[in-house]
Every structure is written in C-alpha cells, then in structure tokens.
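One protein chain is absent from this view; the other protein chains keep their places.
The first chain written gets the first letter, and so on, giving A, B and C; residue counts start at 1 in each chain.
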Amino acid sequence: MIDVQEIRKDFPILERQVNGKQLIYLDNAATSQKPRCVIQALQSYYEGYNANIHRGIHTLSEEATSAYEGVREKVREFIDAPESRCVIFTRNATEALNLIAYSWGRTNILPGDEIVLSAMEHHSNLVPWQLLAAERGAKLVYLELTPDGLIDLEQAAAVIGPRTKVVAVTMMSNVLGTITPVRELGNLAHARGALLIVDGAQGVPHLKTSVSELGCDFLVFSCHKMLGPTGVGILWGRAELLEAMPPFLSGGDMISAVWRDRVRFNELPYKFEAGTPNIADVIATGSAIDYLQKLGMDNIRAHEIDLTGYALGRLSEIPDATVYGPGDATCRGGVISFNFADVHPHDIGQILNDAGIAIRAGHHCCQPLMRDLKVTGTARASFYIYNTKEEIDLFLDALQEADRVMGHVACR
Amino acid sequence: MIDVQEIRKDFPILERQVNGKQLIYLDNAATSQKPRCVIQALQSYYEGYNANIHRGIHTLSEEATSAYEGVREKVREFIDAPESRCVIFTRNATEALNLIAYSWGRTNILPGDEIVLSAMEHHSNLVPWQLLAAERGAKLVYLELTPDGLIDLEQAAAVIGPRTKVVAVTMMSNVLGTITPVRELGNLAHARGALLIVDGAQGVPHLKTSVSELGCDFLVFSCHKMLGPTGVGILWGRAELLEAMPPFLSGGDMISAVWRDRVRFNELPYKFEAGTPNIADVIATGSAIDYLQKLGMDNIRAHEIDLTGYALGRLSEIPDATVYGPGDATCRGGVISFNFADVHPHDIGQILNDAGIAIRAGHHCCQPLMRDLKVTGTARASFYIYNTKEEIDLFLDALQEADRVMGHVACR
Amino acid sequence: MSLADDLYRETILDHYHHPRNQGELVAPTVKSEGVNPLCGDEITVYISVDSNSIADIKLDAHGCSINMASGSMMSEAVKGQSLEQAVKTASIFKNMMLGGSQEVILPEELEDLEALQGVKKYPVRIKCALLPWNTLLEAIEQARSQDGASDNI
Partner (left out) sequence: MSLADDLYRETILDHYHHPRNQGELVAPTVKSEGVNPLCGDEITVYISVDSNSIADIKLDAHGCSINMASGSMMSEAVKGQSLEQAVKTASIFKNMMLGGSQEVILPEELEDLEALQGVKKYPVRIKCALLPWNTLLEAIEQARSQDGASDNI
C-alpha cells in the first residue's frame, strides 16, 4: 500500500485554500496534479540546459537531447514495449489519435469498411473516426454496454465482423470508470484481421500497462493525467505499422534529406515528430514516470480500489444519488459519475466548490454516452494517489449541503 | 536602448559554466533562453491553480481558463491583430503550417495550381507544401535570391502569376538573416488573388510585428524562440479564412455537439484546438510576451542591429571567413551564417563549445538553400537580447583558435 | 450567508422550482435553439409575434438552476413587450451580467433579474445566465427578417 500522507507532501498545490477551505481535488480524470519533482525538472531544464535538440553540437544541446531521448526509453519501459523507437511524442492523446486516423486511416480505410467504437468513447476517440468514415465512405459501428456499464462481449462478437478494419476503444471510461476487456476485444479484432487501438488516456495513469499483454496495435495516452506537465501525449504503435505509415506532420527533424522538389523521410521515431518538440515537458514527464514507478502501479491500483469501493458504498447510502457504471470497484477505475436528486450537475459542482471541493460537471466529452444514459450531464468525482477517505467524507457531506441550498429539490 | 547587464540577471542559465568557461549562448535562432519570470509562471501554475480548462466549474479551472484565454488576448495585441478569436495555439510553428496546409490547402489547392515559396525556406515551410502539391497535382515555384541574399523582387513579380494560389515565405531567414519584403510580396500575391502566408518563426521574436501592416493572410510562429517555453506555437489567420476552413485535429473541446454519427463544430478559436491544450506553457508564454513588451520590440531591434553590425564588421577582418547573407545589418536579423577556411562547421562548433560558446553547425533545416550556396552546411551564430559585444569578441577569438587546432587548414 | 446561498437567492430558486412559461407554442412565429457547448445545456425559445410585439413566449429548457431561472424571468419580462423593447431589456440584462462587479439597480419591472447578479462572481456560469437571452435575440432577429422588417432594427 502507498503512504498517502507522505505522497501529499510532494504536491505543493494540495496546500492551497479555495474559498477559505483546504482544496480537495477530485477532478483527476480531467488532469492530475503534479509532484514537486516534476515542477523541479522543468526548472532545472530551463535554468540549466535549455537548448534545441538533435542537431546541436554544443553541450546544452547534447544534454537536452540525451535527457529527451532518455524519456523515450522510460516510456518504453513503463508500457512494456519492445522498442523505444516506436514511442512517439505528441501534444496529447487527442493528437495521437488524429495521427493514427490521418496517417494509418487515410491509407487503409476504404469505402464500406467498418470502424468499431464503444458507446462510451471520449469525443477524441470518436470524432476523428467520424470524419475519417465520412471522408472514406466507411461506417461506424458501436459496441454497446450492459445495464451495469460493462462492454457487452456477446454483442461485440456479433458486430466485429469481416468488414471490420479497426476496433478503437478506451482502456477505461472517463465517465463510468468501466475497465474495458481489451484483450478479449483484441482477439475478436485480430481474428477478423482488424487492428486494435487502445485509448489509454484514463487507463495508463491508473493501471499497470503492458502493450504486449494488452495485445493492442496502437496505444495512446496523455501525460498530464499521470502527474506529468501539460503538452505531452504518447503514441505507441507496432513497428511494422509505423514503418509502413506515411508521415503526418511534416517539416524540420522528420526528414533525412530535402530537395526543392522531393524529400526523404527520417527513420522512426523522428518521422513522426516534426518541428521543435516540447522538450522541457517531455523531460519532466520522465520525472512523473519515475515517481509512479517508485510507488508501483499495483500499489496505486490497490489504493484506488480501496477509495472507490469506499465512495461507492457511501454513495449507495444516499437515497437520491444515482451512480453510473459498474458497482464493483475491482472492475472499474476511480472515476465516479453521479447525479443527485434533481440538482443539476452544474449546481452540484458550484456548491461543492464553495466547500473547496473540485469535481467536474457536464458531458465529460462523451455526449453520445450521455444520450444513452438519458441525462444532459453528470457530476463526476475522480481519485488519484493523493486522495483520502477523509476527503471522500467531506465530499459527501458537502453533497448533502447541496440539497439544502437548492431548497430540498430531492423531496419536491 | 536596452540595458543588457540588467537583462542578463533575469536569465539564470547565463550563470552556467560549460567546460569550465562561462556559457556564451549564440544559438538563439534554434531556441532562446528563458527569463526567470517565465520559469516562475510555470511553477506558480503547477503549485497554485493547475486544472483542465473550459469545462470546469471549480475555482482552479476558472483561474486556469482565464489565465489561458488572457494570453490569447496578449498575443493578439503583440501581433496587432483585430480579434483574439483568430489566435490559435498549436505545438510549434511547424504544426501551425501543417494546419494551414491540411485544412486550407486540402480544400483550396487544385491540380495545376502553383504554390510559391522562397529559396530560403525552412523545411517546415517547405515539406508540407511539397506533400500537398504531390497529393493535389499542384506545382511548387521558387522565389530566387540575389547574390547578396535578398529576395529578387523582379523575379518574384514574374513568377507570381495567374496560377498562383498561395505565397508562403519566411519573415526572416534562419540562415541568411535576410528580412523578407513581406508587404511587397503580399501585394503581388493579392493582385493575383493568392494568399500570403508568413512564417514568422524567426521574424516575430525580433521584429515588431503587425499583421495588418504585413498585409498577410496567415502568420505562424513558435514561442520557444521568443523567451517562451517549448511546446507552444501560434497560428493567426483572417477570420473569414479560419471560419471557412474545416477543422484539422478533432476530438474534445473543438465540438459544440456530438452524436454517434455526426458532429457540430465549435466556434473560433476552439474549432482548431482539439484536446487538452498545453495550458501551463501557454500561460508562461504570456509572461514571455510581457517581458518582450516591457523591453519594447523597437529597442530589441536596435540592440540586435548594433550587435549584428559589429559582428559583421569584425568577421570581415578575418580573411578566411565567408559570411552568407546581406552585408547591411539594417536589412537583416542577428543570424550570421559563415564558414571559416576549410574547417568543417561541425569542427568549428565543437571547438567553440570547448570555449563555452554555443553556436549551431549544419544545414539549419534549409537543405535546398545549402545546395544553392554550394555548401553542405554552415556555422551559425545568432543573437538575442542578452548577448553583448564582449561575447562576440570572445566568439571570434575562439574561431581563430579553431584554425590552430585544425592544423592551420586555412593556410594549406 | 454562505457563498452558495448568495448565488442561489430565493428568487432564483423559486423560478428554478417553478419555471414560468415552460412548454411549446403550437404555431410560433419563430423557434430558436441554443446550446452551451461547455456543459451541453439546451434551450428552445418559441415566440409568437403580433404587430411587432411578443404576444406569447414559451421555453423548452433543460439546464442548471441559473439557466432555468434566467430563462423563466426573461419570459416574464419580455412577454407583451415590443420586439424593440425586448431587445433593450436583453441589453440591459447583458450589460448587468458582463459589466463590472458592482450591484446594479434595474427598473422596477425587471427587479427579479437583479437576483442573478450573484452569478457575476462565477465567470463560467455567466454563460448559463446568458443562454436564454442570446437565444431570444436570435429568435427576434429571425422574426424580423421573416417579416422583411429588418429595417426596423
């Protein structure tokens, strides 16, 4: 188990007061807070060895290059991938998904092909496929959920068919917390000769991840959700796929030779990293990974199961609260979406904020799922390594207060 | 005039030693160093109000959103643009150029159209157009340089013709220092109904910039070259153009409504900013702009003319040095590319580094220009606000030392 | 008084719990839809226009308390007003919401709307309060252009 009180000392923002109350940060599915070592890594870089990388012969550039490339290796290890040249740095998970949709998608998706998504995809793993499908005359097909918010594997086996070219699913839902049976879907996809793309934006920060165990062909995630700075996403892909794909963004650094009328592209991973990268933030991402590895992803998971189980239990005692997603904390992540009586999620969010508690309210970039749930939005509390049961208690107390403020809507 | 000694105190990295010598940083065209206020802005953000933006109702998210959107307004003012909704944050200048080539280019460039570039473009303002031209059956046409490295306006008037759809030029060459006559080229382009795209990666950090005075339709630049952190580029475009363009990257935040099978896009600027932005670095970019504005762009320019004139004068006294680009410091920026006798630029760079001096050596992402100059590469020293004449003297002393180390190649 | 109690003043909660003029008009002159992309809240404004006045107005609104209350108060304020007056009322309200932080005193007939001033402290929620009004303004513009009466603007 991890020592939360020790961890909290590493996060300067947790000392902050909001509306005169100690901050309780339960918006981790949107972005996580950052430990001092990550902030420090940025400072050390800018104060000590800031330089453009790869082509520089001077000491600062050599130091920056080796720190930047060192993180590629750390990421490789973190996701248990065979080769670091298959790790591509992007701006965020969204850009990584677009890279796949443009570069792999535009070369491989043909009219009549089917692209399979789940009913709980984030807009970032939905809109790029919609646009691709529209451009290519391909079709989107959805994996449906069971009433308790799990992927319906029987329906999946029925819709992943001979026309399926790719199955793109989230590793963990940012609304329901549902953990997707990625391996099973991969087997279904591969049996049809289709690829499996995993959106790890919610999964990778919270679950020990091995691309070979997942059996996926592409994995994307965002470092700002796993203690890293904003501005860094990761794309990992199988070498054969990445090698066969045309570049996406073009310009400096991704070339090996340029003439006025033609170009020879650089090898992996540079082929996919055009222009000056986000050097500082990639380097600081290395510190975030070190921090997570030191805690141990299994320990983090155990802590989150503990918190989630506790919160689900306490919420079940509140008669007017509706909780979405699986009831069993061991098959879901620490993301709890709920509604409370007739109080609009926006109002819940506002009233909790008065108590210093940060949650999210709205559609969570999952409007199709909201329609399926027949709500315009939900309130959402999401946990990470520094959250405690005491915080969950305070959160639930404040929730009851919402009922009072709003004039006991619950009992209308 | 600016007070360089005062300015130097704001840049912690300038206290660094390299190989036992005080760092002399003359690689500013690759990336600039960062003042303490920029580094501090990152720290304050992560320690004080880190949160995902736009959809959050809690205090941290409101603070982050208003800081992030505040920088959009600062950028608007900095480039004297009419509306901040036409300022789009990208990862770097390269991505901004790709955005134009994909979104505007794919909708507007037809077979037989001509895309006009200059002979001194950076790969980032060349390869995206090459790929677009190849895809669309369009043709690249080049603006040639006069022997002293200026755009040949007569030839420009001849080649910008009825088939020209777009003229894309750098505002200032990152090799020759040449300042492009943007306004004149804009007139030529607009007379033909073509657009003018300005790559301001080198220009905007050093020259007072007004999009209306430039008369351009799009302007792109990279904040890491103007005291800002890595990971932030800017695209500015005319509202009518941006409104008519389809989105480029898709996903969260750039939508106003999503269904399983269709989507309604968000308005400007959000339409072009998909996924979690690089929030911290955009906010820190605001501090960089404040810093530049406080010094005054005209004062910065005066300082750089002073340094450049001095360096050109001193270099002209070294018989074996060949300097590329215009000889007059008032029509060029502080980027000096040179070769020294038969010493390869790589060797020059290495030997200068032993003296703590950081310059760049190579093709500077301008291989076609290198071929025109009949060299495989050049050495390049580039200046910014914190550089001094004393540093230039030390740089030139070290250059003479290169001759000794390499066995007096000059006199072979 | 807690922060929340200042925001959720009694008038607001009253309109929220008992929103006025909810529903649809069967044969409206125009119908206009608005959405807040940040939270997904939606509203449809129906107006029937008679001799350049808002003879009837109904709202089909699904949103938070601020959105609902603002719409409900709006429907009461503009019902019966001329299109010109309604545009003016909207601009008085928008000025109040987007103006500085001081409390504004509104004309007596718009008194209820003053309760929404607590929202000014919450930039995100200002959009919630404005949504019904912006949607109304679009409806009025549509009505005028249908009428060929755009020269009245």
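Just a few scattered comments:
Everything below uses one rule, namely that a residue touches a chain if its C-beta (ideal position, glycine included) is under 8 Å from a C-beta of that chain, and two chains touch if they have at least 3 such contacts.
Values in this document were obtained by computation on a predicted structure and should not be read as measured data.
Here the chain not displayed is in touch, across the complete complex, with A, B. Checked against the full complex, the one of B:Gly56, B:Gly105 or B:Gly362 touching the unshown chain is B:Gly362. Only one of B:Ile255, B:Ile351 or B:Ile392 touches the chain withheld from this view, namely B:Ile351.
When the missing chain is restored to the complex, the residue among A:Gln17, A:Ser66 or A:Thr107 that touches it is A:Ser66. Residues of chain B in contact with the chain left out of this view: 19, 344-347, 350-351, 354, 361-363, 367, 370, 376-377, 401-402, 405-407, 409, 412.
Contact between chain A and the absent chain runs through residues 54-57, 61-62, 65-66, 255-257, 266.
Criterion: only the chains that are shown with their structure count from here on.
With contact taken as defined at the outset, chain A and chain B are each touched by C.
Among the other chains, the CA centroid farthest from that of chain A is the one of C. Of all chain pairs in this entry, the one linked by the most C-beta contacts is A-B. Inter-chain centre distance (chain A to chain B, centres taken as mean C-alpha positions): 32 Å.
A straight line joining the Cα centres of chain B and chain C is 47 Å long. The distance from the centre of chain A to the centre of chain C, each centre being the mean of the chain's C-alpha atoms, comes to 38 Å.
Counting partners per residue, chain C has 38-40, 122, 125 as the residues that reach two or more other chains.
Touching two or more other chains at once are residues 19, 346, 350, 361-362, 367 of chain A.
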